[in-house]
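Only a single protein chain was left out; the remaining protein chains are all shown in position.
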Amino acid sequence: MIAILPIVIIVLILLFSIFLNYRVKILSGQKAQWLLFGYFIILVVSFGIYLFIPKGAPPSSEEQYKGPDLYLNAMEGNVSNIDSKYVERTWEFPMEEPELNVELDYIISDGPPVFVEEADIDSLEVILYKTPTIINGGIDITDRIPNASVQLTGSNKLQLYNPNPIEIEYSGYVPEFTLTQFKQGVSNSLRITGTFISFGDQILYIRVPQHIEVNTDSLEGIQFVGKENED
Amino acid sequence: MMSLVNVNLGNVVKKQYLFKLRSYVGVFTSLVVLQLIALLFSLGGTGGGGGGSGNFHVMINYYSGDVVIIFTILWVFINGILITTKAYREDDFSFVTNRLTNNLSNILFLLTASLVGGVTAIASGILLKVIRYFFFNAEPIITTFSISTIEIIYGVLATILYVFLFGSLGYLVGSLVQLYKKLAIILPVAFFGILFALASRDIMLVEGVGEFYFKETSFLLFTVKVITTSGILLIVSLTISNRQEVRL
């Protein structure tokens, strides 16, 4: 709004200087009537077309999607509390070596946090948890967000990848301020844009058999569940 | 001797009103031009927002016809002034009129202009979105508010009321200037002067007055506020122009 103010002022001054001297005359009578008629038709037709443009549904309420806090649950070793529907993918690798080297292919702050837990299992297990990202409480874009992935190279090198970030663009068709002014129970923040996004999360959760020693570069920021607390 | 013709007020007002619809066609062509200019400004989007984490970023570009409404309000303000000027007023005085019928038919014309301006402003907000969809890279669209039918009706009526409010304001400004020509300079100077003087003391005049109308979420109260204000503005205009001399 602030940005268009100078334009508005310029237009205002122009209009005054052009029109104030004498009667407005852009076109003669007949042509002017055609212009008005044409404009009217275009507006009516565009209204018809608008109804058929595919549009994402508007928010039905202002309620944010509440998924579990993956990070907090993982930190505290409570992944069992996370509903299995948030398990996006699991990998299983048979482990023959006594050592496992975990390597991050990305800077930890740019991708999913990584947790390592020793468990009473026989093979190496990696779980990718993902909570949904939802726009306006209805448009689920979770599947458009690329997943982190895992690869076992050689016999004991576990590499963790984060795909290149993607940009997801939307056009938000905002009703004019006069249409939203009388909506009841709309918060002020929503009144401006009419959109809200519930951001989801991803974490990689690595479960290793108890007899295996896990090596990581301490700078990478991989967290050990349980062990950290004991120290 | 010819017998005297008897006329009544309503009849003359009606004739003048119809005359204005035919002869003030320029008022409406300028509306079309202005709304198209506003559309051009709005095509680039009226804002954007979003966010994301690690591997994604959501960007939403917002499109709305707010600028069209603002331009329409400017248009009606200017035309409210224009129809009080000599050229327009004296068109009436070439035919049967007095100052009261002249003012009443002007007010009817302003009402019509507000109706046309308000409806087309909302409609060209839709045109904007259609143009966006067909002529620019079509990102998936999110409609941001669910607007019910009654809210659409309120919205269109509110737009018309806003336009009428500013039309009435323009009409008063125009009438004042006709009364005393130097006000054409004094009024804007005084307005901005007071505005900045108050702003330096942290009193935001425009915001305060604006909130009275723009932040009103009850449609009924809003209607009462606008109609009362417009009524006062127009009655003052009517009073001060009732001794206006013409063909000076």
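We call the chains A and B, going by the order they appear; numbering starts again at 1 in every chain.
Here is the rule we go by: contacts are C-beta pairs under 8 Å (C-beta built on N, C-alpha and C of every residue); 3 or more make two chains touch, one makes a residue touch a chain.
Methods note: contacts and distances are computed from a predicted model.
J.: Please identify the absent chain by the protein name in its UniProt record; candidates are "NHL repeat-containing protein", "ATP-binding cassette domain-containing protein", "Ligase-associated DNA damage response exonuclease" or "Nitrogenase molybdenum-iron protein beta chain".
T.: The correct option from "NHL repeat-containing protein", "ATP-binding cassette domain-containing protein", "Ligase-associated DNA damage response exonuclease" or "Nitrogenase molybdenum-iron protein beta chain" is "ATP-binding cassette domain-containing protein", the UniProt name of the unshown chain.
J.: Can you work out which residue in B:S42, B:N61, B:T84 or B:T97 touches the chain that's missing from view?
T.: Of the listed residues, the one touching the omitted chain is B:T97.
J.: I'm checking contacts with the chain that's been left out. Which of B:N6, B:T149 or B:S200 qualifies?
T.: Touching the chain that is not displayed is residue B:N6.
J.: Can you list where chain B touches the absent chain?
T.: 1-9, 12, 15, 18-19, 22-26, 86-87, 90-91, 93-101, 242-243, 245-247
Just so it is clear, only the chains that are shown with their structure count from here on.
J.: In whole angstrom, what separates the CA-based centres of chain A and chain B?
T.: Centres of chain A and chain B (C-alpha means) sit 40 Å apart.
J.: For chain B, which residues count as touching chain A in their complex?
T.: 25-30, 32-34, 37, 41, 46-47, 49-71, 74-75, 78-79, 81-82, 85, 87-88, 120-127, 129-133, 138-147, 151-152, 154-156, 158-159, 162, 214, 216-219, 222
J.: Tell me, which parts of chain A touch chain B in their complex?
T.: Spelled out, the residues of chain A in touch with chain B are 1, 4, 7-8, 11-12, 15-16, 19-20, 22-27, 29, 32-33, 35-36, 39-40, 42-44, 46-47, 49-50, 53-60, 109-112, 133, 135-136, 139, 141, 144-146, 148, 162-184, 186, 193-195, 197, 199, 201-202.
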